[in-house]
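Let me begin by handing over the structure; questions about it come next.
As you look at this complex, bear in mind that one protein chain is not there, while each of the others sits in place.
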Amino acid sequence: MPLDKIGIAKRIAQEVQDGTYINLGIGIPTLVANFIPEHINVVLQSENGLLGIGPFPEEEEVDADLINAGKQTVTTLPGSSLFSSAESFAMIRGGHVDLTILGAMEVSENGDIANWKIPGKMVKGMGGAMDLVASAENIIVAMQHRSRSGESKLLKECTLPITGIRCVKKIVTDLAVLDVLPEGGFKLLERAPGVSVEEIKEATSGRLIIEGEIPEMKLN
Amino acid sequence: MPLDKIGIAKRIAQEVQDGTYINLGIGIPTLVANFIPEHINVVLQSENGLLGIGPFPEEEEVDADLINAGKQTVTTLPGSSLFSSAESFAMIRGGHVDLTILGAMEVSENGDIANWKIPGKMVKGMGGAMDLVASAENIIVAMQHRSRSGESKLLKECTLPITGIRCVKKIVTDLAVLDVLPEGGFKLLERAPGVSVEEIKEATSGRLIIEGEIPEMKLN
Amino acid sequence: MINKVVNNADEAIADIPDNATLMLGGFGLCGIPENCIAALVKKGVKGLTCISNNAGVDDFGIGLMLKTRQVKKMISSYVGENAEFERQLLSGELEVDLIPQGTLAERIRAGGAGIPAFYTPAGFGTEVAEGKEVREFNGKMYLLESWLQADFAIVKAWKGDKAGNLIFKGTARNFNPMMATAGKITIAEVEELVEVGELDPNHIHTPGIFVQRIFQGVNYEKRIEQRTTKIK
Partner (left out) sequence: MINKVVNNADEAIADIPDNATLMLGGFGLCGIPENCIAALVKKGVKGLTCISNNAGVDDFGIGLMLKTRQVKKMISSYVGENAEFERQLLSGELEVDLIPQGTLAERIRAGGAGIPAFYTPAGFGTEVAEGKEVREFNGKMYLLESWLQADFAIVKAWKGDKAGNLIFKGTARNFNPMMATAGKITIAEVEELVEVGELDPNHIHTPGIFVQRIFQGVNYEKRIEQRTTKIK
């Protein structure tokens, strides 16, 4: 059965390495923070100027002057630091953030990502996404494998205006975990529990590389 | 009689306008601070990261972590702020400092200044001088009119490696106050007490412009 | 010391003319100059170019100025919380320049720091790169981006002193410090205006040299866009 959002977040949480600095995008990526194992210590960066995002506040702790990049109220933690947007993106652009997890509307088989604009329909702006994808060493995309209308979001080439080129390293969808190979192509690594390779093939429009047995994801 | 260093500093202090931010170079410029009238409030910037330089400390107040750009121990004042060298030069380069007063080895009649190097002899480096002269709106040079060997320091063209081009607006020497005209040339404004126009002419190698009576400086 | 203190927002923005270019601090509704925005709406100044990371929401922040059609052009990175904005944009009534957030922040810093242009990797290969100079450094591609400056920068701080020194709180800092450096005239509204000497020089985020006018604001609403609390 395809994963729900929580499932995708849980699977991505397994990718998170101890002692790293991570930027989580809005939506599923933000949920990832809830599933990082206790023994894995990471520091979450919010591009609006906070390093060390704490949990959501208690009702009485809510502070309008302390929000994350999704405009949600948050808290600080011991060891947190605050800074300006220029310093925040200096941090991002300078390659100091180890991992970026973000959502996407489309990913191409060479790692291009589109997630900021649907011409004539949706104009919200790119926010920090273009800076993040142009700068991060390691980028994981969290998304549904297919659009609401059933079209594959893993394509040979993106059809929407792109956010960045050749930058996505890994994709976790409701159906599968895939690496984007440096030479191009989606390499299938894991299947969602109960999802067949055949289903993933059907849902993937770009070049899918399948080698040997494809194990099922292990989720707690 | 030519002015001494104190005299030059006193005369420059008269140029200082109320409510301005000023960077003072090492040497005579630093002395200027002592002669700014009580009713003129200015803020002194030190390019190593201090806005609002206070007086030299009492013996027991000396703090090795609080120095000016000349490496002298200083104090802060109410309203002072501290910052990094990058922020300090952002301030300078961004044109936020209203006036720069600095020393020179040579000034040319089009406003070029040389003050950082004597090839084969003195190699100290330019420090912040090149940034200051390339950025400040208003630059006043404090110097002796002639070198120790008696050569004019106000030249048609600088002979030493220059620090910046077409930047000096005014010069105060031991002999005279002169404007550097936008179209080129040193316009004589004032004579040091007891110094004749003839003496200034002799001591000036670049184009000197003399119009009408040249008054004596008024010093307290 | 030249007096930087003005009585209120009306006085602070009194000389902002039609067609001025403004920078307005804040990220979402966090750290926005609420008092000055209200005063700009009241004054009815028109044809503004507003540089601000976001455009407020329909009934707060810069959204208030969009409603009254005072804004000719927005320069922002993300405007997704504002239906009126989207309507004006799609209908062509509003000019919009969408800029990657880090590029926007750095262009404003550059404007204050006297750096006319710099190279950044953000947007290479995308439509943001159209018409821009592209250059390779160490095997990676970069775009040349230019500085941004404004006739008036309007920022909001937590505490300020009468010399114009500012301290921000939490993530309300965001774009405010850079904008403070990039306005020909910088106006700061603060929650608490204190005497010179009350702020620790080592805690000041924006040195007073950047601020030309300052006042203590009133009635801060500090609206929250996504009030999110711990699930019990």
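To keep things simple, chains are lettered A, B and C as they appear, and every chain counts its residues starting from 1.
Heads up, the rule we're going with is that a residue touches a chain if its C-beta (ideal position, glycine included) is under 8 Å from a C-beta of that chain, and two chains touch if they have at least 3 such contacts.
Just so it is clear, the model here is predicted, and its values are computed rather than measured.
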Where C:100, C:121, C:183 or C:207 are the choices, the one touching the absent chain is C:121
Given C:184, C:203 or C:230, the residue that touches the chain left out of view is C:203
Absent-chain interface residues of chain B come out as 46-50, 55-59, 62-68, 70-74, 76, 82-86, 88-90, 92-93, 112, 120, 123-131, 134-135, 161-165
Contact residues on chain C toward the hidden chain run 106, 110, 113-121, 135, 137-138, 140, 142, 146, 167-170, 202-203
Residue list for chain A contacting the dropped chain reads 18-19, 21, 41, 43, 45, 50-52, 76-83, 87, 89-97, 135
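Throughout what follows, only the chains that are shown with their structure count from here on.
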Among line, ring, star, complete and other, the chain touch graph is line
Relative to chain A, largest Cα-centroid distance belongs to chain B
Rounded to the nearest Å, the gap between Cα centres of chain A and chain B is 56
Distance in whole angstrom between the CA centres of chain B and chain C is 36
Listed in rising order, chain A residues that touch 2 or more other chains are none
The positions of chain C in contact with two or more other chains are 109
